Each structure stands twice: as C-alpha cells, then as structure tokens.
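Note that one protein chain of the assembly has been removed; the remaining protein chains are unaltered in position.
Naming follows writing order (A, B and C), and every chain is counted from residue 1.
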Amino acid sequence: MRPIIVVNYKAYYPHSFGKHALEIARAAKRVIEEFDVDLILAPPFTELYRVLMEVSDTRVKVYAQHADPLEPGAITGYIPLEGLKELGVHGLIINHSEHRLKLADINYLVKKAHVLGLEVLACADVPETGGAIALLNPDMVAVEPPELIGTGISVSKAKPEVITSSVSLINRVNPSVKVLTGAGISSGEDVYIAIKLGTIGVLVASAIVKAKDPYIVMREMASQAIKAVEETIGTKN
Amino acid sequence: MRPIIVVNYKAYYPHSFGKHALEIARAAKRVIEEFDVDLILAPPFTELYRVLMEVSDTRVKVYAQHADPLEPGAITGYIPLEGLKELGVHGLIINHSEHRLKLADINYLVKKAHVLGLEVLACADVPETGGAIALLNPDMVAVEPPELIGTGISVSKAKPEVITSSVSLINRVNPSVKVLTGAGISSGEDVYIAIKLGTIGVLVASAIVKAKDPYIVMREMASQAIKAVEETIGTKN
Amino acid sequence: MRPIIVVNYKAYYPHSFGKHALEIARAAKRVIEEFDVDLILAPPFTELYRVLMEVSDTRVKVYAQHADPLEPGAITGYIPLEGLKELGVHGLIINHSEHRLKLADINYLVKKAHVLGLEVLACADVPETGGAIALLNPDMVAVEPPELIGTGISVSKAKPEVITSSVSLINRVNPSVKVLTGAGISSGEDVYIAIKLGTIGVLVASAIVKAKDPYIVMREMASQAIKAVEETIGTKN
Partner (left out) sequence: MRPIIVVNYKAYYPHSFGKHALEIARAAKRVIEEFDVDLILAPPFTELYRVLMEVSDTRVKVYAQHADPLEPGAITGYIPLEGLKELGVHGLIINHSEHRLKLADINYLVKKAHVLGLEVLACADVPETGGAIALLNPDMVAVEPPELIGTGISVSKAKPEVITSSVSLINRVNPSVKVLTGAGISSGEDVYIAIKLGTIGVLVASAIVKAKDPYIVMREMASQAIKAVEETIGTKN
C-alpha cells in the first residue's frame, strides 16, 4: 500500500508556470527517490509538455487538471482526451470544485480515459457525491469540502467525519476506488491524519505550489505519509 | 500592407497534435521565408510550447486558441492570460464560433491582453457582431458565418456581401481594427477573393491542418494573397 | 403500487403554451378520474401558475421542468426553489438530458427540495449515472438514453436491457428510489412493456404534448399501465 500525493498546480502566478513549474517537478523527482510514495503532478495544460520532459524516466506521473468532454475535431480552445494521450500524460483530474462537470460528462470522461489507458482522479464536494462518482469507476476519488479549499485549515482536522464517511460510503459502493483526502492540506501532519483516517493519500495545491521551497514541504508530506502507512500496517498485523 | 494568414489548428486528431502540429509549424517557416506575408499559428494549449520552440527566431507568430476570462490563482483546468504570456505566445484568438464568450468577457480579455502586450484576434458570426466587437478594440476581427465553417464552401464565394458589409461596418466604428475573412476558406482562390473584397487576410483551419501536405496549401494561399495585395495597391495608384 | 405517468411539456410551440397547455391539464383531470394512476404534469415555468389553477382540487401533480441551483436574492432570470414552492408546485424534474446539471448541483437541489417539501424526479442517460443519482436520494429516477429521446422509438422496445440494468442497479444502491422509463415512449404498449420490465411508470413528452387529442393518448397509456401493474401483482401472488 503505497501512499499517494497529488499536486494540483492550479494557476497561481507565477508559481504554476514556467521555471516555477519545473522547480516543483524537480522537487518531486528528489522526493520519489527518497520515499516509497506515488507522486502525481498536475500542471496547467500549457506546462504539461515541459513537466513531462522533466520527469521522464522517473516514477513521477503527470496528470492534466481537467479534460473537456468532447470528441476531437472542429473544436477550438478545448483539449480532447486524445490530445492528452498523445502528449504522454498518465491521467487526469476531473470535476475539481473549481471546474465542476455535469454528471453525464464525468461518466463519459471516465469511460473514455480508460479506453485510452489514462487514469482518472475525480473530485467530489461531500461524501454522497463521492459515492455517486465512485459508482462510475474512476481510479481515485478525492472528497474536498469546497469551503476548506485554499484555507490552510485541513479537512483532516476540521472535518474528519467527512473523510471517514467518504471512505465508508465509497468502500461500500465500489471498493476498487482509492480514496484521497483533499482541501486545506498544508502540512505533513495533515497528511498523516488523512491516512490514519483511512484514505490512501492526499490532493494538495498551494501548500506545495506556493511554498518557498516545494521540496521541503513535499518531503515532509511524503515522510509523514510513509509513517502513517507503516503504523497502519503494523496495527493490522 | 502585408496580408495575414491565421491557421487555427482546432483539435483534429491526430492532425492538430504531436508531430503533425510541428509539421505545420515547419511548413509555416518555409512559407514565411518565401512570401512577404504574416503567418499566425494557433495550436491547442498543450502544443503551444513545442510550436513556439519550433518557430522561434522566425517571423511566424503563435496564438492560443482561446483564453479563460479569469484572474490567475486558485483555478483548476483554466489558462489565465498571465500563463500564456509567460509561455511566450504573441496573442490569442477569442470568441471563435466553437468557443463563444460573453460580451463582458470579450471586453475583459481584450483590455487585459493589451496590458500584457498580447495581440487579440476576435471572431464574430455576422457583420453586426463584428462591428460590436470592433468597438472593444481587438487587433483583428474575423467574421465567420458559422453555417459555412468546415464546409469547404468559402464565405468569399458563397456570401461575399458578408465580407463587404463587415469591412464597411468595422471601418466605420473602429478603422484601426484589421478585418479577416473566415469560414470555409480552402484554396488560394478563396484567399485571393477575400483580399480583393477588402479584408487583409484569412482565418483557415482544416484546409491546412488536415492537408496531406500543409506546405503546399499554405504556399498557394500565401502566393494568392500577395497577388491580391499587389493588384489592390496597383489599383489604388 | 400505483403506476406513474409524467408528462414533460418541454417547449413545443404552440403545444406547450397557453390554451394548449391547459388542454393537456384538462385531459389529465379526466384520465385521473378514470384510472388509479399518478399523473404529473411539467409545463414551462411561465405556464406553471395556470396549470396549477386548472388542476387544483384534483390528484394531478404539477412539477417544474428544472430548477436553478441558486439561493434566492439578487439573481436575475433564474428561479430558485423557494419561488417554485411559493407558487405551489409539488416537485421538479432535474438533470433532463436537455438541461444537464453538475453533480454537486444535483445533490444541492435534491437536499433543498426535500427540506422545502418538494419531490424530485432526476433524469440520467445510462444505468450507471442513474445509479449514481439514486445515491443522492431523489424520489424518482428516469433513465433516458439521449439517442432515443424524441425519436418515437421507445427504449422499452429498442433497449430493454437499459431498463432492466437501471432497475437492478438502482434497487441495489437505494431501493427507496422509484425508477421510471423514458425516451421515445409513444404508445400504451411502450408503457405496458416499461412496467413489465420492472419500472413503476414513464416519462413522456411529444407523444402526449403534440398529440391531436392528448386525452386519447394519455388514457391509452394509463389503461396499459394499470393492466401491466395488475398482471405483475397477479404474478407475484
């Protein structure tokens, strides 16, 4: 059971773009060599190529932040899944609270992503919608109460019952879906609690992306994630 | 008066992506060395970086196909203008018939693009909306009747009055705006007529992007554009 | 187990408006006196008041075709649930294939409708999304393959497995939700099959709304619905 840390770059300026985007990628390369975690980076569309180049030949994965539920063709300013696949990304985040999708489109994207060999991390706002999305069979679901996103107040501490309810409901409707914790995750301790509460990892944004040194924050989160996983396994034995 | 050819890659698969996207860029580099035209390429967001690298140190310009009317920050899956500027694009297409914008957002994007030093090509569906957009002061306006887009039936031939009305109205409300012809442009002859009818160039998509050899089509269009411009200047003298 | 017939007026012109809207309401009043069915009418927002007046003091229910996921206040051109409740409607259709909603908004609307004492019929395009919506606890779910809507080819005949899969999945995740059959329902026979396949009723539009005599079609559908229910009960005993 390898813990997962997903870094949503969002579109902070200048942090999410250009050399800053690459600095985060380099930090991820260092951390993944030191810790047995899975690291997923989700930079803006325009930065995907360079980040992919930066982490090629490593275990770091790169996801798009969104995908448009459209077939390729005469569409202007949209990115169909085929374009993302061609570029070489490993998966995509969909239905983030800052980019909600219609239910039918979530289903379309999950199905099509899987046909193309892309992974899907779907976000939800509350346990019930997390359960609803889990029925559509994405690889991962992150339940993020929108009122905590970007606050620095982690859901792990402020609303642990959101995490435990999500885990319980999603396990009931589709146990093959991995559950992540999101919203306000800002420290290694938040990651530790998130995993102790039953999820397999976290979805983080500003705490890493806007950090003075993204490597230090990412390393601390990876370290605490490993600790939580080891304790959990110890408990089970 | 240098004629303008804008190539909207749209999101054809595989034509608009990967090596195909670069092939079009290389064709543009050859054409711009041979003809005194302005060439603007608008690939998908995910291909912008590589196309920019391919044409750096040439007069070929690269535009985004769209921009989201949002400030940078905690937004997921959107590209604010700052991110495009950082990447190095020269401008952007907005309000394409396949990605219409709200009027207030068009105004926001034009103003902000100019502050950032980015050029704006705004599309419109009919002469009246072309005039309305011209009042907001983009660099170029392309009037494209949606019913002709992608048909191979050029507006130059099917609806020349759309072009002449657009030119006349836009010149009246804001003479500093350059007018392009779009929709169904598929041959050098279409480009020739478009310029003879009073516009300064064309917005083309599938005729170049899906061509077996984009260079041949682009060269023919550039050649006819030059011919039309020279005749027009000759007439005026 | 009383069968349910829901009439979505949509926005046919002139059929869905004015005196035509009232004619359908009068037909419903006659049918509900003759058959032990539940009849729900969903006229356009602008016709809700008159239809409500027409069927007051009968068992015919009136639903809105949609509701905007917004709180009342400074919003222009939207109808919050409080406004529908004040008017006296009994419930609402949400997420119709012609008016899809974001997943988080479906959840918001179901919860809030129930707080206000309004019923909710939620539509879905395929069994999986029907199951996902059922987890959010609406009163009814109608699974309508969009490709059959408005064709006159009923899902009952063309894709019976869509109905049986929907019934089976929805019963598994939330047995308190009633399942309806929709898309292409045009005759009493379609209704009969829909109920025999395990649903409790149908969502119909043009077959009734655009009928020369809505009463005749509605009566035939009610009659076949009763027949199917009686046979099903007979089988079970």
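To be clear about the criterion, contacts are C-beta pairs under 8 Å (C-beta built on N, C-alpha and C of every residue); 3 or more make two chains touch, one makes a residue touch a chain.
None of the values given here were measured: they were computed from a predicted structure.
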item	value
Partner chains on view for the chain not depicted	B, C
Residue in contact with the excluded chain [from B:Ala67, B:Leu87, B:Ala124 or B:Val202]	B:Ala124
Identified contact with the non-displayed chain, of B:Met1, B:Met53, B:Val115 or B:Leu135	B:Leu135
Residues in chain B touching the chain absent from view	95, 97, 100-107, 124-126, 128-129, 131-133, 135-137, 173
Interface with the unshown chain - residue positions in chain C	8, 10-14, 16-18, 44-50, 64-66, 70, 72-80, 82-84, 86-87, 93, 96-99, 149-150, 205-206
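The rule we apply is simple: only the chains that are shown with their structure count from here on.
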item	value
Label of the chain whose CA centroid is most distant from the centroid of chain C	B
Centroid spacing, where centroids are CA-atom means, of chain A and chain C in whole angstrom	38
Numbers and ranges of chain A residues touching at least 2 other chains	97
